[in-house]
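The complex is shown incomplete by one protein chain, all other protein chains being positioned as in the whole.
By written order: A, B and C. Residues from 1 in each chain.
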Amino acid sequence: MCTAITYSPKNFYFGRTLDADTNYSADVVTTPRGFLFENIECRHAIIGAAIVSGGRPLFFDGMNECGVCMAGLNFGSARYFSEREGMLNLAQYELLPYILGNCTSAAEATAELGRINITTKRFAPDMPPAPLHWLVADRESAFTAECMEGGMRICKNTVGVLTNDPPFACHMRGLSNYMHLTAAPPQNLFGAEGAEEYCAGLGAFGLPGDMSSPSRFIRAAFVRANAPSGLAGNAAVSQFFAMLSAVAVPCGACNTARGRFFTRYMCCMDAAEGVYYITPHTCRAATAVKISRGDGLTAYAVHRGECILKLNF
Amino acid sequence: MCTAITYSPKNFYFGRTLDADTNYSADVVTTPRGFLFENIECRHAIIGAAIVSGGRPLFFDGMNECGVCMAGLNFGSARYFSEREGMLNLAQYELLPYILGNCTSAAEATAELGRINITTKRFAPDMPPAPLHWLVADRESAFTAECMEGGMRICKNTVGVLTNDPPFACHMRGLSNYMHLTAAPPQNLFGAEGAEEYCAGLGAFGLPGDMSSPSRFIRAAFVRANAPSGLAGNAAVSQFFAMLSAVAVPCGACNTARGRFFTRYMCCMDAAEGVYYITPHTCRAATAVKISRGDGLTAYAVHRGECILKLNF
Amino acid sequence: MCTAITYSPKNFYFGRTLDADTNYSADVVTTPRGFLFENIECRHAIIGAAIVSGGRPLFFDGMNECGVCMAGLNFGSARYFSEREGMLNLAQYELLPYILGNCTSAAEATAELGRINITTKRFAPDMPPAPLHWLVADRESAFTAECMEGGMRICKNTVGVLTNDPPFACHMRGLSNYMHLTAAPPQNLFGAEGAEEYCAGLGAFGLPGDMSSPSRFIRAAFVRANAPSGLAGNAAVSQFFAMLSAVAVPCGACNTARGRFFTRYMCCMDAAEGVYYITPHTCRAATAVKISRGDGLTAYAVHRGECILKLNF
Partner (left out) sequence: MCTAITYSPKNFYFGRTLDADTNYSADVVTTPRGFLFENIECRHAIIGAAIVSGGRPLFFDGMNECGVCMAGLNFGSARYFSEREGMLNLAQYELLPYILGNCTSAAEATAELGRINITTKRFAPDMPPAPLHWLVADRESAFTAECMEGGMRICKNTVGVLTNDPPFACHMRGLSNYMHLTAAPPQNLFGAEGAEEYCAGLGAFGLPGDMSSPSRFIRAAFVRANAPSGLAGNAAVSQFFAMLSAVAVPCGACNTARGRFFTRYMCCMDAAEGVYYITPHTCRAATAVKISRGDGLTAYAVHRGECILKLNF
């Protein structure tokens, strides 16, 4: 379970929550221009959250130096296949490095995705490919890529949001049910004597508030569609994290058979500045790392202890 | 619009969001034992968010050295009256200092509240009393105090949550509509072939997600009722802010005729340690101030700039 | 559980569903001018659904010859009291005959209600007073009367709807949450690319559909607020039953500890013509009885077998 959003108040921002019932101690990882990921050459520098194993980064999400951003989100409807002739066969864990390593725009990425077949090859013997779908975006456009029965389906993502199941087209259909919700005060369509605007926020009454994937999709789309424009610098980053917080899962609010399912980290990528911001659930202050074109793979440990500004003790 | 909650994972925590369509640049203010607030003597030291004017703190919320906590939240149904004989007549802005300055428990506070008449006296000529109701709590119990037509109504608050209108009793009735929602996976009551648990979180499908007062009440009650116990120290504070974030209002998501209505700050009071944590919407890291028994009124400016831990630039 | 509504497409109509988990075999009962109900003289003729015991009708609802209509609906918050001096003390079962027997308008009825104290006197030793509240209406106005802790509360009922708990004021507050719902196509406030009107009816998405009292209140208010005007004769009666059907409870859809809770009958009173229409759940065709000023108490058995118009067998 995760929620990814895009945001363009002036510059382009992209980020996600990573929600899970197990802990992932991801680092912020940068790979330089020309980095060789197994036999895939990554022409562009990449930065993202990843686990590094045997010198190979297993990216959860990331951004390249051209401002193309990508995040993989859990997707139970995903199907991967054997190698297919005439297609570019990639393991699921190779997809993000391949796309971000070689595409200069989201549009170019979708062209590449159209000829890719995702295989069942494993990152490690005990690590079968996670079922995922992807949000790929730059400041010009956003796309969802879903590899299902019948192969790769690529959809223009006009709302800049992705969560988990069901497939994206089904989310968009569901979103239409809420198109009348507004951040403005509601119109009174019941007649003056029957209703009263007794508190703020009633224009969006009916917005779903639970932690399920379809509800987070609609809530994120609503918050994002109504977000202020014109913000820049730290104000934009603060706003980005405030929007993600509206769909973040607090510990305890969602449990699975395996345990507590909650938001482990939230990240925000500033595509114009090449900065990756991340806040794990144990530290509200964000750790920031800048993309770097040289220097080999570098993993930066995220600050995990709560950062408190004590004034008198 | 605001949301206040209590939380007792081990120690007792109390806090709130302050949501508004105008900016309040509150400081963290401490008043010592014996502080004289106009002609009210405050026997106990107090700490809280306040604006200070003419040496007088106008508290939005606060905690005393006995661990009694209190927050005022906007409440359009509030009615204040002329002075009444046989009652303790207090201006609305005197209520919090009086209660926190003189009560050693929430139970004692409710006894005091029962003999108080809130008057229409103003803090300043241009500051009429804000319509408020209050959440008063310590680790033993919580109460809601509402001064309406017919006088002060005090209710035991068994869910540890308060938002804004309608009156508390109406919120509790509304909450009953959602009593079947769970953080656990849902039971399938439609029959095996008709439904499938295709994503996590479906047990709470139907939880309201908008920013209105009744919806925040239910969402806060749900998140709090399912919060983990046993947490302590920074982990408890992080969890507290994560829960408040689930009801915080991102900028843009709720607008009134006057402008954008959003969460200006969130605070968390650690009653056992006497520490007041606050994060304004411009800074995710919390500022912390410890209650102090001596030293006169002291106002600590909250850190407002985003606090970023930059690792490589 | 029951739902009562008023409807004025041209003439005035009033009716209700009677929902219960036990069967009530009510007749349509008329009482003439001057009927003596125990020691209450009923100046006006009355018609309504009632059980007759010892020559006394126990009315569930009814209408008088002046066009004043009244229905009692289950209300768990009701409180009845001992006799009070200076008030008109009436048993709960005497209230409807007294009001309909003596008031020429709903406005006059509310004046009467203001001086009435409802007592705990029983209709029969084994029949304690049912906890009820009442909708009283004529073509000019409608009122809700609720006898609670603190005595009789009378509210103008501007939406022409009553169901069960909670108190009417709480229903009206809840109704405000839905004031943006419309029978018209929805406005698209999410942006052209994010949503599509893929089916009719989306303007009211969010309307509650369950059988609980607050949900039936809102659904009935919505259907009624959007009902066509100008209908007369059988077309108005058909429309009335169609609206009640939208809040009727099908057998099986709502169960209590005692059994299946469902709509036992629906009725529609035509105030201009003095006709009472009733359809028990076993017969879709309506039985009709006309109010009569003379002739003593008469009980008409309702046709209960399904009425089928067989064309070729």
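Simple rule for what comes next: a residue touches a chain if its C-beta (ideal position, glycine included) is under 8 Å from a C-beta of that chain, and two chains touch if they have at least 3 such contacts.
Please read these numbers as outputs of a predicted model, since none were measured by experiment.
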*Missing chain: touched chains present in the view*: A, B, C
*Thinking of the whole complex, not just what is shown, which of B:S77, B:T104 or B:T182 touches the missing chain?*
B:T182
*For the chain that's not shown, point to the residue among C:I40, C:M87 or C:A246 touching it.*
C:A246
*Among B:G76, B:P129, B:G151 or B:G206, residue touching the chain not depicted*: B:G206
*Touching the missing chain, which residues of subunit A?*
166, 170, 173-174, 177, 212, 214
*Determine and list the subunit C residues touching the chain excluded from the picture.*
1, 21, 28, 76, 164-166, 181, 183-185, 198-202, 204-215, 218-219, 222-223, 226-228, 234-235, 237-239, 241-243, 245-246, 248-257, 260-263, 275, 277, 279, 281-290, 292, 298, 300, 303, 305-313
*Name every residue on subunit B in touch with the hidden partner chain.*
158-159, 172-173, 175-182, 186-191, 193-198, 202-203, 205-206, 221-222, 225
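Note that only the chains that are shown with their structure count from here on.
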*Report, in whole Å, the distance between the mean C-alpha point of subunit A and the mean C-alpha point of subunit C.*
53
*How far is the middle of subunit A from the middle of subunit B, if each middle is the mean of its Cα atoms, in Å?*
32
*Of all the residues in subunit A, which ones touch at least 2 other chains?*
181, 198, 202, 205-206, 222
